[in-house]
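One chain of protein is taken out of this complex; the other chains stay put.
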Amino acid sequence: MLLSPESDELMAGSGKAHLQGGENVVLDVQDLVVEYKTAGNQYVKAVSGLSLDLIKGETLAVVGESGCGKSTLAKALMQIVRSKSGSVKFRGESLTDASKEELRQLRPKMQMIFQDPVSSLDPRFTVTQIIQEPLEIWSRGTAEEQDAKINELLNSVGLDPALVRDRHSYEFSGGQCQRISIARSLALGPEILICDEPVSALDVSVQAQILNLLQDMKDQYGLTLVFISHDLAVVKAVSTRVMVMYLGKICEIANSDDLYAKPRHHYTSALISSIPVPDPTATLHTQILQGEPPSPTDPPSGCRFRTRCPAATELCATEEPQLRELSAGQFVACHHPRD
Amino acid sequence: MHKLNQIFQALTKLLLVLVGATFLLSLIVRLLPGSPADFYTNAFNEEDRLLQIKALGLDRNAFSSYAHWIFDLVRGDFGPFFMSGGSTRPTSLIIAQSIPRSLLIMLYVQIVSLTIAIPLGLLTAYRADKAVDRIISTGLFAGSAIPGFALALSLGYFFGVRLQLLPTIGYVPIAEGLGEHFKHLILPVASLSIPLCASYARILRAEIISTLRQDYVTMAVSKGISNSRVLIKHVLRPSSTSLITTASLNMGALIGGTVIIDQIFALGGLGQQITFAIFARQYIALQSYIALIAIAFILFTVLADLLIGVVDPRTRNRNV
Amino acid sequence: MSNFLKVKNLDVKFSTARGLLHAVKDVSFELNSGESLGIVGESGSGKTVLSRATMGLLTMSTAKKSGSVKLEDVELTELTREELRSKWGTEMAIIFQDPMTALNPVRRIGAQISEGPRVRMGLSKAEAKKHAIELLTLVQIPEPEKAMKKFPSQLSGGMRQRVMIAIALACSPKILFADEPTTALDVTVQAQILSLLTSLRKKLNMAMVLVTHDLGVVAGHTDKIAVMYAGEIVEFAKTEDLFRNVRMPYTEALINSIPRITTKSGTRLPVIDGRLPDPTIPLVGCGFAPRCKYATDKCRTEHPDLVDAGNGHMYRCFFPLKVMN
Partner (left out) sequence: MFKKLNLFSKVSFVWIGLMFFFAIAGKLLPIADPTEYFDVTGAGLFTAGHILGTDSNGYDLLANVVVGARNSLSIAVISVGLGSLIGGILGIAAGYVRGKTDYVLSVVFNIFLSIPNLILSLVLIAVLASSSDPTVPVPDSRRLVVIIASLTIVIFPILGRITRGSTLAWTNSEFVIAAKSMGMKDSQIIKRHIIPNVLPSIYAVAFLGVGIVIVVEGALSLLGIGVGDGISWGSMLARAQGDLEFAPASLLVPLTFLALTVIACNQVGDALRQRLDSRESKL
């Protein structure tokens, strides 16, 4: 824990035990803090002292309820939202210290897709123009090469170029728009694809199509994915590692199967048990979490989840728990983890 | 605490607008070729002329003249009204004589417009897209687009010149007989009210239609209470915010904006004083008139925000 | 009472800019008193229109409605506007999806809850206030007296949803239409609201129609389920029966495509190809045929009827899935 000069509160992060290190770390984040001003111009730490790293080829799911800071984190990883302190490095090159132009040069390496498929496409552009734009800006290849690339991308996301190329976004369904958005994000051949709640606005039957597509694209183009969602069930199949966030901090981070099989943080297990299961014989939710997340303007002292945690003790109020490894690859920030 | 600095920020912005508007005008007005000095000094020799110019305060540069003017304004003195021979009369007198008329006319116009617009807005919204709405809305649309002076001239011609029913010139204060007072004001108030009440009705109609689509109106209906009660208890209040804002903006505009109506009906209100001040190079007086309008504009904007705060608590505690 | 609510051949059409929208096509179902029915469907399936049409609350003036809705043997479609309105609140109530827009933003919570009892049941100001506080306690809102004076914008999503339930129950209705009541809430808050609704239903012996797109929600909280697709009921059964031996391919595909926390990381999810039908284009044959892996020419040309397989399990398919043992 280091004392940051300006902010009065201890610059407590929940530790760095979970960092994997090694040379194939693609993205390295250290003590990231992102603040924003609310309507009543108070400063709120949407992300307060968060560290993580990504290994090439993994899919890290970032899960949490509304207001936990996951979307802010996504934008901060891309430095579309500038962070107050802490560092984000892509293969050693810092995004946080980069100038506007240096940051711009790094853009093709990391791309993003969004929650509302329709509004992430400019209504005045045809599909060809949408996918061609990144190629044009970075003048990748001749006109013919760009044309071929557009057809290749459309085919790989399961759309027939002949049918779609000359039409506008409002002529497509949500699922199709998301496919176009994915094709655009792959045009520059990025290494990291950040997906901010990509399927939340879609119907169940269409969600599965997009989730499978993202896995195919990852294998085909050797991507590393960051998958932001509020739905633990949706991320299960897609993710290799899952990180659970609460009020701007990490509660637990583990390999996908271990986390669901044996959740060690009380919040993670409450989240899992609240998911409605499509099986009437399943025992109803054993442990319903009471209350709602406190307002981020004045988070509780020590462990932020203690106000709703069934196992909270005096210790939880005084000292913020640090992430520690309870079993291979499973890290929990809790003084009294579930066994 | 932060509610205070929200209000503080809003006030600083409005003050900036007030100072900006008046200073801008004082700069432009000073560009008037043929400065008042030529009009209002009739000394034979240079020395007397300089004395008279000094008396009129015309020797000051732009900034000091503005500073003096602001300093006087704060103390309620609207500055000198230039008279020939270097003497001056307090502009406050002229203001005291013309402002009450403009305020009165503005009040009548607002009352007339709102009393006609609210029922019309409610009716057209409630009967949206039916025959009655289509007819009235087209009429309202045409009404809201007709320029004020076109109405003034045509009404003036028909009722004044052709039918000799109503006087078209002059203003009669209440003291000199209520009947005459109102008779003289029918045409000016009508010319201003028709476009205003038409646009108010259209704003209210659009607002109510969007409120009727909200879930909480369906929720209210699902309680089994009568439609009229739903309309009054649940629909009217949340739909009044943009009407209040527009009405308050118009308050400010009405005071000065009636320049044309003042001129056509020779009412002697602030509008006419402004036109006269421009042609007579009374630029200190002009600054005060414009300041009055800007202050009114700001006053009514703040008033509107307060009223909306009462009507619609969402705006009040937005920081939850 | 059996057949407390009986809907027969209910049909709703809207004339929109893009042509005639046939939102609900000849739907029939029954509900006993105190029973809970889940209506499940994806967007455009007509589930919300069905629930509002049943209650007679279709606000869209361009809607053309036909068919019969009997509540305790009273034919609602033949009632005058006043007679129908007298049923709202005291016999039928509704709660909505979005807690942000479902409460009047400019009136205090207490006033909104006591409005029904005061106007419809003639309670005095004091009686209504007491009744409102009881209701707030019933829906587990902390410090009910303080909550009475608050405005909706001062409450969280979960609290606002509880207030809406309190308003709906104010005149003790016999049936509650819940239109996607927890879709806009976080999963932990959704669990709280769903368990509250189920406990209230049992305590007040109140029937409920729960409209949602989430099969998981209906699985744990309803006695019977109607699955809707393109404006029609395609399968209707008791809840356990529907999940244990599903007959309609669409329902099977829907159940399989729901992401579960038991699927192993990295597996590909089963998919329903194609996209939801455009409601303005009239259907030929079975609505699900273009996306169904068992579809034959017969399915693409003829329109299947709702068939009762005995014990009340009905499906709309020429080639239903085989019954497991």
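Labels A, B and C are assigned to the chains in the order they are written; within every chain, residues are numbered from 1.
Here, contacts are C-beta pairs under 8 Å (C-beta built on N, C-alpha and C of every residue); 3 or more make two chains touch, one makes a residue touch a chain.
As the structure is a prediction and not an experimental result, all values here were calculated from the model.
Counted over the whole complex, the shown chains touched by the missing one are A, B.
The missing chain, though absent from the display, is touched by one residue of A:Ala98, A:Leu188, A:Ile288 or A:Ala317; that residue is A:Leu188. The hidden chain makes contact, of the residues A:Ser120, A:Gln207, A:Thr224 or A:Ser239, with A:Ser120. For subunit B, the list of residues touching the undisplayed chain reads 13, 16-18, 20-21, 24-25, 28-29, 31-34, 138, 141-142, 144-150, 153-154, 156-157, 161-162, 252-253, 256-257, 259-260, 263-264, 274-275, 278-279, 286, 290, 293-294, 297-298.
Although one chain is not shown, part of subunit A still touches it, namely residues 75, 78, 80, 104-105, 107-108, 110-112, 114-116, 118-124, 133-134, 137-138, 169-170, 181, 184, 188.
Throughout what follows, only the chains that are shown with their structure count from here on.
Mean C-alpha positions place subunit A and subunit B at a centre distance of 53 Å.
Only residues 42-43, 156-159, 186-192, 194-195, 213-217, 219-220, 239-240, 243, 253-255, 257-273, 275-276, 291 of subunit C touch subunit A when the two sit together in their complex.
Contact residues on subunit A toward subunit C in their complex (touch as defined above): 65-66, 173, 175-176, 203-209, 211-212, 215, 230-234, 236-240, 255-257, 260, 270-282, 284-285, 288-290, 292-293.
The residues of subunit C lying in touch with subunit B in their complex are 55, 57, 59, 61, 85-90, 92-94, 96, 98, 101-107, 115-116, 119-120, 151, 153-154, 164, 167-168, 170-171.
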